[in-house]
Structures are given as structure tokens and as C-alpha cells.
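What follows is a single structure, and I will ask about it in a moment.
A protein chain is absent from this complex, but the other protein chains hold their places.
For subunit A:
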């Protein structure tokens, strides 16, 4: 991040840059799309700019580490995605009462769509729930500027501040104008004080304090540059976050005019500014993604002040409450709102004929992914058992996709173990096998495993250890022996940890060795009490490609077992089965082939 006037930055990188400009001293996080690159960038520059950075094992831990630093007066930032905030909810709700000394900024990325998440929950609602200020950037530039402002705001208020970008800010690149780097950092010292100890008596007093703060924040927000109004007539639009961009572009494309209020601080609402706007218009449309956070507050405000203004938005069905908005969707909403009949003009400028049937294309496990072999092995080995396979969050969630069809449940981080445990209580005689990755095991899997051991749940846990947090971009974790800033770290041995949790049956297998995987599968499910299989192989995206395989067409009996059961993208069905150059040489297809027709390409032929 060399000092330059402008840089092409992704929104997440822009947030990281903002944190550096704000003089951040401690950075923590747990990866989750679309938030991951905020921390990834910060970890990369930690040494250059001299701050501490760690990937924590989960979001609760990450928030607590950051809060501790902020107690001592440090500027701290913690990153996660929306569902991660659920994990961190417990410390967050009380932290709002306790407050902070140094600036504490939570970057919580939301994923309307959703593109890569279990749900579409709206972090602005969480901010409202915790009574904490939230900033909602519309572009990477604004995300950077808001990050800097969030630290100042946090210290001014003595409260954590939430920055809530969405996918279309996080993963958007923009030419971002950089600000100066800080000359000094906050001095840190933790002062002992009963105010840091939340006992019921203090909680009551601090609740009153926190409620009073809401008005102060609202007033402060009314004069912030992230909120601004432009009056152009009696019809008004209030819009927040990335929706602001879509409204501006839709108005411009259609040549319409309306009074526009941009809200960058959706909670608490900048009431003075909104009241002023509502007094200048006759009716107002609120355009925001996800929940009616701004809309509800606008309705409330208009009602309290007896303002004769009509409020349209999600509550009258004009703006959808699910999924992402874009210019096309906003244009259609504005058409209805402005009262135009005939949606034809709002439709796209071109009229393309319907495409012929296009092939279904979903993301799949990579060619050579070790998870594929483990899923296949367990399915084959337990064919006669009718087992339940519970899944978890990570690349291996893709094991659900045909032809593997290997997973029966998926809920949230760490839930494979606990769901299997729960099922085992009510489905006696059935085999319950939970699958989770190495990073997920450290995140919340280990707690579920301890619970299973303690309560003697007869489940099998399969830890798919590919030596990284693959899905979110290969972040390190405690099982790797390297930390976020690339320094050597003590490697926490998963098998040893599992043993320490009190598991007596542990098998470590090579994920590529089908016989070994299948034997362990049979043994593990037959074992009474909790059993753990650790299947190891480095993530294929990080491994050096080995030898390649090819089909000996003379020996191939065209049974199609390899193609139809494995779902490896390197196996193509042309006239016969062909192995493409995507092959990484895992050799699992060769073990599956009943005719021995899949063979290594010898080195001198490559």
C-alpha cells in the first residue's frame, strides 16, 4: 500500500487502508465471504505499519481480543461476516453497556443475494438491537472514509461502532483517493475501574446511559457528510448503502427528478436531517436492501411529529425485502412509485431472444480435491447402513452437489457435530456421521466434540484436514504452524486435541487412499461412543500438481462409474471418458475404476 494519490482498491482493501490511516493497533477476525479480504490485507501490511493482527478461532474470540485492546485505549478493528456476528453476539450486547476507551470498529459484511451465505440477515438490525451506531457505505471510497470516521466516532462516544458494507461494496473495485498515514498512535494503558466489571447494578445504570446516548448519536449523525439531502420537488426518495447508487443511476437513465436523501448512518437515524427533509416533500419512497431499517424509523419519526407525508417502501410491497437490488430493479420500483403505467419502457434497452437451454453450472469441488475422495469413500463403505451425513460450512459443503450428494444437513459453523449428536439421541440404531473442515473444527467444532464425548453421543466425526481455510481464500489457522502475518507459530495437533477432548477412537487416514478411508469409515461407525476420523491431504489449490492420469481406451469398459459417481471436473465424457489437463494426479478415479483402465502418465511422456 505505497502512498499514492489514487489506487485501484477493492472495497475490503479500502476498509483496510482506512484502518491504517486511522492508526489501528490491533486487528482480529475470522474469515467469511464477503468480508475476508479486509483482514487479509491488514495482516499483509501488519509488519510494515506496526500493528498486531491475528486470525482468531471464531468471531466471539476475535471481538473479545479486540475489545480488550480497546479497553486499554488502543484502536482495534475486528472483521467478520453477518452470520459471524451471531457467534460474537454475546460479548457484543454487553460491550455496548461497558463501552470502550480506544476506538473499536466492527466490520461486519452483509451478503444480500445471498451469494455465499446461509442467510440474508441484516446487520443494521443487530446494531439497532445492541443500540450501537452503524455506518453503511455505498462505495469503496466511502467505505475507506467511513472507516477513518468510525474510529473517531467510537472514541468520541466511548462505544463500539459497526461498519456494515455489503457484497457490492466489499467486492467492488474503485479508483480510491488515499488519505495521509497517521503520525502518532494512541497510547495504551488499562486503568482499573469498577466500570469495566458488569454486575447487575452497573448494568442497570449503563442501560440508561446507553439509551440516552442514542439521541446524542442521532444529532451527531445529522451533521455528518455521509448523510446529505438534495431537494428537487415534492416527491422524495430516502436511500441507504449501495441502493443510493442504483437510485441515482435509475433517475439519471430515465431523466426523472426527485428530492434525494442519502443515509450513510442507518442507525440511529439522523432525525434532525430526516425531519427537515420530510418537511420539504409530500411523499417519500424509502429504497434500501434487506430489512426496512431506515423505513421503520422514518415512519416512526413522521408519526411522532404528525407530518402529513406518505411513506412508501417495503411495507406497501413496493421494495422487495429479500435479495439484492440493482438499477433494473430500482427502475421498476420507481416506475410504479411515479405512477407510470406500462413497464415496457423500463425494461432493458435491448430485446434479446431467449437463449437456448444452457447447461447448469454450479461451483464444484476442484479436480483432485481431497474432500471428494473422503465423501466417496464414506458413501461406498456405508452403503448398507442408511447413514445420515451432517455437513458444515466450508468448501466441503459442495459435497451436497450431484453426483456426490453426500450431505444431508448444513446449518452453521460447527453444527455438523451437534446436529449429528442431536439426531443420534432420537435415531437409535442409525449411523450419524458429521463432516467438518480443520478451520471449522477450531472455530466451534471442538466445543461440539467435547459435548459429544461428555454426553457419550455415538457419532462419527470426520475432520477434513486440508491444512487451510480454503473457501474464504486460504487463511491460516491454529493447525498450520504459521500465523496471520506469516510468522511460525506453535502447531496445534488436531489428533492430539481430539484425544485431549476424550475421544478414544481416532484414525488418521490419507484422503487419497480409498481403501484406508473406507476401512476407517466402517470401523468408526461400528465403534461405540464418539469416534473421529481425520482425513488429511493438502488443499489441491495449494499443492504442487503431481503426475497426471489418463484413460487407457483399450481397457476402458465404458461403465462410466468414474464420471457418474465422482463428479471430478477433470473427467469428461466425450465419445469415451477423457481426463483433461485439469487433472492434478490424485489418482482416486484410478482406484474407483473396476477395469484398471485409468493409469498414470509416465513422467517422460508429460
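Definition applied: contacts are C-beta pairs under 8 Å (C-beta built on N, C-alpha and C of every residue); 3 or more make two chains touch, one makes a residue touch a chain; residues count from 1.
As a working rule, contacts and distances are computed from a predicted model.
A.B. asks: Which name from "SpoVR family protein", "ABC transporter permease", "Indolepyruvate ferredoxin oxidoreductase beta subunit" or "Flagellar basal-body rod protein FlgC" does UniProt give the chain that's left off?
C.D. replies: Checked against "SpoVR family protein", "ABC transporter permease", "Indolepyruvate ferredoxin oxidoreductase beta subunit" or "Flagellar basal-body rod protein FlgC": the hidden chain maps to "Indolepyruvate ferredoxin oxidoreductase beta subunit".
A.B. asks: Where the complex has a chain not shown, which of A:402, A:481, A:500 or A:596 is the residue touching it?
C.D. replies: A:402
A.B. asks: One chain isn't shown here. Among A:58, A:82, A:154 or A:245, which residue touches it?
C.D. replies: If we include the chain that is not displayed, A:245 is the one touching it.
A.B. asks: In the full complex, which residues of subunit A touch the absent chain?
C.D. replies: Where subunit A meets the chain not shown: residues 6, 8, 33-34, 36, 115-116, 138-139, 168, 171-175, 242, 244-246, 248-249, 252-253, 326-328, 331, 347-350, 352-353, 355-366, 395, 398, 402-403, 470-473, 541, 563-564, 567-569, 571-573, 581.
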